[in-house]
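What follows is a short report on a single structure.
Only one protein chain is missing from this complex, and each of the others stays in its spot.
For clarity, chains are labelled A and B in written order, and residue numbers in each chain start from 1.
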Amino acid sequence: MNDTADWRTTSHNYPRSTAGETFRLDGNAAAGLLSEIFALEMTTAETRCAMCDASAPLGSLMMYGGQMGTVLRCPTCDHVQMRITHIPTNDGQYWLDMSGMTSLRIRSSFPT
Amino acid sequence: MRSPSASRGFRGRRPRPEDSRRIPPGQYLVDDFPVLSAGPTPHTPLERWDFTVNGEVDEPRRWTWDEFQQLPRETVTRDIHCVTKWSKFDTTWTGVSVDTLLQHITTSASHVVAFCDGGYTTNLPLEDVTDGKAWIAYWYAGTPLEPLHGGPARLLVPHLYFWKSAKWVRGLRLVDHDEPGFWETLGYHNYGDPWKEQRYRGD
Partner (left out) sequence: MPDTLTRLAWQLATVVRLIEETPTVKSLVLDVPGWKGHFAGQHLDVRLTAEDGYQAERSYSIASAPAESQLKITVERLDDGEVSPYLVGELRTADELELRGPIGGWFTWRPADGGPVLLIAGGTGIVPLMSMIRQRAAVKSPVPVSLLYSSRSVDELIYRDELERHAAMDAHFEAVYTLTRSQPVGWEGYRRRLDTTMLEELRFTPADRPLVYICGPTAFVETAATACVEIGHAPDRIKTERFGPTGGTA
């Protein structure tokens, strides 16, 4: 067990779960929240994973967190690419961590 | 910004009126056991599971599942409180007291970081996991803790908001400085006392 791994990095020692999940959603479900922060449509943006380098549309990331916040994980390696919380303090503020993503390519209009 | 006017006839979930002194401010009572996770459910086989205490210690300790089962166990009943506002009274857990795990350890650490399968972490002052305040629990309500609720074993620290009771815990790292964990680095309170309603940073 790699105890020095921080929370961004999934342990390499446990078997990856590929099915049997009942709670997770697709990143597309974060569209509303993302629309509060970003001006452009984000679910069609292409992410690049900082851990495994895979590219995927943000809408296809695995979404967890429920009412605590939004955690978007790489569909290939489960790495936490993005975390968002919406805290009610000071009329509401957002905390955003995108350190698990090397880059984001965002479309300025819907693909034609 | 204009405040939205009420949706005619909508009431929403309301806290139950009884036991109001037993329930921390802003919480409501539930009968079920809501599930909330930051990642997929790990399924570590017991023959590969171990529990480690390391960091600022004279010597790291490690127990296999079988060895862990041989340690003195306790059964405790406690109320639990989630920062998302649900509370559950009289939950019963069986596990090993953290005091037992730290029994023969020499340390100058002030804090601990709980680390878990899947990468989740949470931080606590060492004094909040000692003197009968914390357990590594592997049974809930008399049966083995299911993976959905953190099994094979989870940290149990009922006097703080339940995000501190880390699921799928695999060890405690003792540290001489505080190290905010997964939710603590994203706006949640560093300590999390439900009776002081310490939900978010700055509360």
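By definition in this document, a contact is a pair of C-beta atoms (placed from the backbone, for glycine too) under 8 Å apart; a residue touches a chain by one contact, two chains touch by 3 or more.
Remember, it's a predicted structure, so these values are computed and weren't measured experimentally.
Chemist: Write down which of B:S7, B:S108 or B:T143 is the residue touching the left-out chain.
Modeler: B:S7
Chemist: Which positions on subunit A touch the chain that was left off?
Modeler: 18-29, 31-32, 35-36, 39-41, 43-44, 57-60, 107-110, 112
Chemist: Of the residues in subunit B, which ones touch the absent chain?
Modeler: So the residues of subunit B touching the missing chain come out as 3-13.
As a convention for this text, only the chains that are shown with their structure count from here on.
Chemist: From the C-alpha centre of subunit A to that of subunit B, how far is it in Å?
Modeler: 24
Chemist: Going by the contact rule set out above, which residues of subunit B touch subunit A in the complex?
Modeler: Against subunit A, the touching part of subunit B is residues 35-45, 48, 50, 52, 54, 83-84, 115, 117-121, 163, 170-171, 173, 181-183, 185-188, 200-203.
Chemist: Help me check something: in the complex, which residues belonging to subunit A touch subunit B?
Modeler: 1, 3, 5-11, 13-17, 20-21, 23-24, 62, 64-69, 71, 73, 78, 80, 83-85, 87-89, 93, 95, 97
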